[in-house]
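Quick notes on the structure that follows.
With one protein chain withheld, the remaining protein chains of the complex are depicted in position.
Take a look at subunit A:
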Amino acid sequence: MPTTVPAYGAEAAERLASMADVTATDGALRRFLHGLPGVDAVGLQARAAALGTRSIKTTAKAYAIDLAISMIDLTTLEGADTPGKVRALCAKGVSPDPTDRSVPKVAAICVYSDMVATAKRALAEAGGSEVHVASVATAFPSGRAALAVKLADTREAVAAGADEIDMVIDRGAFLSGRYLQVFEEIRQVKEACRRTDGSGTAAHLKVIFETGELETYDNVRRASWLAMLAGADFIKTSTGKVAVNATPPVTLLMLEAVRDFRDTTGVQVGVKPAGGIRTSKDAIKYLVLVNETLGADWLTPDWFRFGASSLLNDLLMQRQKLSTGRYSGPDYVTVD
């Protein structure tokens, strides 16, 4: 097994270059993606369900709750978002429970690109500049726009200070088999993530598949490899804007994909399930999937995230319950 390098490090590009033969032409890429092992849906679902029965108690639960909080991309992606709403969310992300300073900060605040500057400022003011700002981009959530528009969208967000870009793939191109087009798009968005301030750094790129629209598990595995070959730092299930969002089987499959990708290339890629994860119980199930598929290497906010909004308060209530023995109720956590 090659030594491990992070997907966002400089060496990763060299590793990916060694795979250039499979992405050289549409035909080569298709043959490669279609040559990946198939996924047996029944077996995958059974495995995810079996891991869902793990019983996480006491010290393990306390650890998992704090870990989950630290992995949240606290999200607001609404047409009705205002600077006030974003500032409130940032304050919440920096200090999730105002009565308890031992609660970790969330990993990032996830907003539309026009709110990035507001979020950056608000986080700094709240004393939480280590909390990242993630911006959705590339005509989120549908991805239906010209490439030039998508790239401009990305550059705007990066220029405004986004630490992370959550792009969506062109599902239409993917489903019609134009894999190389999707690959090129991701690669160009990755280029657009470079900061132009002379720092030589880049925003980390999360690639959203919208797995609810890809529908089959085989497609999810192919999309995962496609995105990772194109330089994704993270692969992400969903926008949260369609009927089916993150599910344990889909997430398990993506965890297997990043595991196999690291075995092959040595490049470590992160995973972010998003949408529909609302309870501590659910979050802990996802952490069990990570633990038993990938182990400790991925059990940090650098490599695993939850895209969620209401999850945080449930984690806080469970945290209070664990420390006080009593369940406090929704009036004892802040709404945002």
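Note that a residue touches a chain if its C-beta (ideal position, glycine included) is under 8 Å from a C-beta of that chain, and two chains touch if they have at least 3 such contacts; residues count from 1.
In this section, contacts and distances are computed from a predicted model.
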Could you check which of "Sulfite reductase [NADPH] hemoprotein beta-component", "ATP synthase epsilon chain", "Phosphocarrier protein HPr" or "Aldehyde dehydrogenase" matches the UniProt name for the chain that's left out?
"Aldehyde dehydrogenase"
Among A:G143, A:G275 or A:P301, which residue is in contact with the omitted chain in the full complex?
A:P301
Pick out which of A:E130, A:D197 or A:E215 touches the chain that's been left out of the picture.
A:E130
Among A:D153, A:E185, A:E256 or A:D282, which residue is in touch with the absent chain?
A:E256
If you put the missing chain back, which residues of subunit A would it touch?
37-40, 42-44, 46-47, 53-61, 63-64, 66-67, 70, 104-105, 107, 130-132, 256, 287, 291-292, 296, 299-302
